[in-house]
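Just below is one structure, and these are the notes that go with it.
A single protein chain has been omitted; all remaining protein chains appear in their positions.
Note that the chains take the letters A and B in the order they are written out, and that residue 1 is the start of every chain.
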Amino acid sequence: MSVQNASAAIGGASKSQKKSRGALFWKSVRKFPMVYVGGLIVFLLVICAVFAPVLALHNPITQYQNGLHMDGTPVGPSKFFPFGADDVGRDVYSRLIYGSRVSLIVGFVATAISLLIGTTLGLISGYFGGFIDTVIMRITDTILAFPFLLFALALVTILGSSLTNVLIAIGILGWGVMARVVRGQVLSVKEFEYVQAARALGASTPRILFRVILPNILGPIIVLATLAVSQNILVEAGLSFLGVGVQPPTPSWGNMIYAGVQDYQFAPWLMVYPGVALLLAVLGFNLLGDGLRDILDPRNATH
Amino acid sequence: MTEALLDVQDLKKYFPIRRGVLQRVVGQVRAVDGITFSVMPGETLGVVGESGCGKSTMARTILRLLEPTSGKVEFEGKNVVGLSKNEMRAMRREMQIVFQDPYASLNPRYTIGKTLLEPMEIHHLHTASARKQRVADLLDRVGLDPDYTNRFAHEFSGGQRQRIGIARALTVNPKLLILDEPVAALDVSVQSQVLNLLKDLQDDLDLTYIFVAHDLSVVRYISDRVLVLYLGHMAELADADEVFADPLHPYTRALLSAVPVTDPDQKRERIILKGDLPSPANPPAGCPFHTRCPAAMEICSKQVPAWQEAKPGHLVACHLYQ
Partner (left out) sequence: MLSYIVRRLGGALVVLFGISVVTFILAYAVPSDPARMIAGPKASMATVLAIRHQLGLDRPLYVQYGAYIWRLLHLNLGMSYVYNLPVTTLIGQRFLPTATLALSAWIAELVIGIPLGIYTARRARKLSDYIVSILALIGISLLIPWLGIVLLYWLGFKIPIFPLGGAGGISHLILPALTYGITGAAAYTRLLKSSMLEVLKQDYVRTARAKGATESRVINRHVLRNALIPVITYGGIDIGYLLGGVVLLEVTFNWNGLGILAYNAISESDIPVIMGTVLLTALLVVLFNLLVDIVYVFVDPRIRYG
């Protein structure tokens, strides 16, 4: 049997192996069913944010007279206001739908900023090592030393309250953990001989960093990013609750909760619905991130 | 006399050992400690030694995957050490490497096609369609089905992966191939297939090889000349047949005595070395081998033996022949 024939035979076997690898992935997804739940929640959230104008029943900032009782207290859930009205007569349901936009924008954009900074610094730090590594890791330690929420609070106060500044603050404070994790991954991947081979072939450093190493550490980065989205949504809500961040009348779940606190006794819907929406959104990303981590963990490999 | 293709002179690679509060350099691991040899076009130089003797470090230092501490590496008369980034990139077309581990040496995220295309992209070789043709040719050349371009590394066996690794090294048409234990991780039956492939390639493409290995029978099969390393130092260098017929250095003799013999009636004295390989961070004074040498003399612990010709074309560093 010639070499060609022999390898063709093996090739035939590996074809079925390729198919079964996809199957193995789905098998491990079935092993961690919560990923589906998380993914579904995230999907619905994105639908809400994108199609907010379609899904909302009313304008989220219009104050309806029939949203308030004669004594000025908000009306409860009804046909017209499914989740009730707020203290100035706005539709809670529609505000909730629009509020998902703030949460998602902060979740995605702030995470993207952190990811960009953290991944780049982690790659450089891990790949070059030595003095550059020391400097970058000390900067990372410095960033990580500031209590996230408090520092974001201070930063937004100094920059001024706005959605953009919240994005920037959360984004430029959140990269510490990412830089550390990426660096650790790079340290282990760069020892592989395929990285050495790329160097021997004359690949430039950016090429090695972004086209050879980065694709091989994408798994942990995706997990980290997913969990960061959930954390950033919570931080935004926390900042809004403290009155810093997205300013009324623009609805965000955090400022809706804050506005509902005083009326919790007689108008619980003001606080309960945005709280539950926030819980679901954050839980969705957490389930997704946790599940992806379990699936990607080689110790849980099905084969 | 023809010009040497590669001329290595007094090559050293030390790794610093850092300790203490300020991470001061308190010592050095002398992985490669003064190696000099040259390789003629078209020949195969076998490099042998125990694990930890610095042969892999030497291979990587020649290619500047590790920066040499000192010494010269001249390729066709041009010193590779000290070349600028761009000059080095061009130089990489001339010298390539095949690694030991067929599993770690191929990028798991690349298809085989991408693995073979990338080097040509880096060096801007050929047009897009010519590249594709070349990938198919190379796969065929190393004995793989050209239809495999869309598969990933994990779909192949160790031997097939090693063929891919060889094909990758050949994409840029190098003159010199450094083979860093290319068959050590393979099954014996596959080893010989890959060795034969390497021999064929050498004949067809006029390649020059530096073949690093710890398996003497493999080295004997493929090499024209053999260099024996011990603890980052050269012990012996001669034609392959000469080394195996008349080993001079006690270390080479010990290595050879450990090779299994095919004839059970043939009696050979097994030389068992005393002790362990000393740490290259703290090499013995004098001859690096004297701590384990069965023929050690007083002078061996005091003076480094000179590197000299004991017989015509047979170089050795040992006080027995001074």
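Points to keep in mind about this one:
Operating definition for what follows: contacts are C-beta pairs under 8 Å (C-beta built on N, C-alpha and C of every residue); 3 or more make two chains touch, one makes a residue touch a chain.
Note that the coordinates shown come from a computational prediction; the quantities given were computed from them, not determined experimentally.
Taking the complete complex into account, A:Pro147 is the one of A:Pro53, A:Pro147 or A:Pro249 that touches the chain left out.
Looking at A:Ala85, A:Ile168 or A:Ala237, the residue that reaches the missing chain in the full complex is A:Ala237. Mapped onto subunit A, contacts with the missing chain fall at residues 34, 138-139, 141-142, 144-151, 153-155, 157-159, 230, 234, 237-238, 241-244, 254, 257-258, 261, 264-265, 271, 275, 278-279, 282-283, 286-287, 290, 299.
Everything that follows uses one rule, which is that only the chains that are shown with their structure count from here on.
Centroid to centroid, with C-alpha atoms defining each point, subunit A and subunit B lie 48 Å apart. By the touch criterion stated above, subunit B contacts subunit A in their complex at residues 60, 63, 65, 88-90, 92-93, 96-97, 99-101, 104-109, 118-119, 122-123, 143-145, 147-148, 151-152, 155-157, 160, 165, 168, 171-172, 193.
Within the complex formed with subunit B, the subunit A residues making contact are 3-4, 7-8, 10-11, 14, 17-18, 192-194, 196-204, 207, 212, 215-216.
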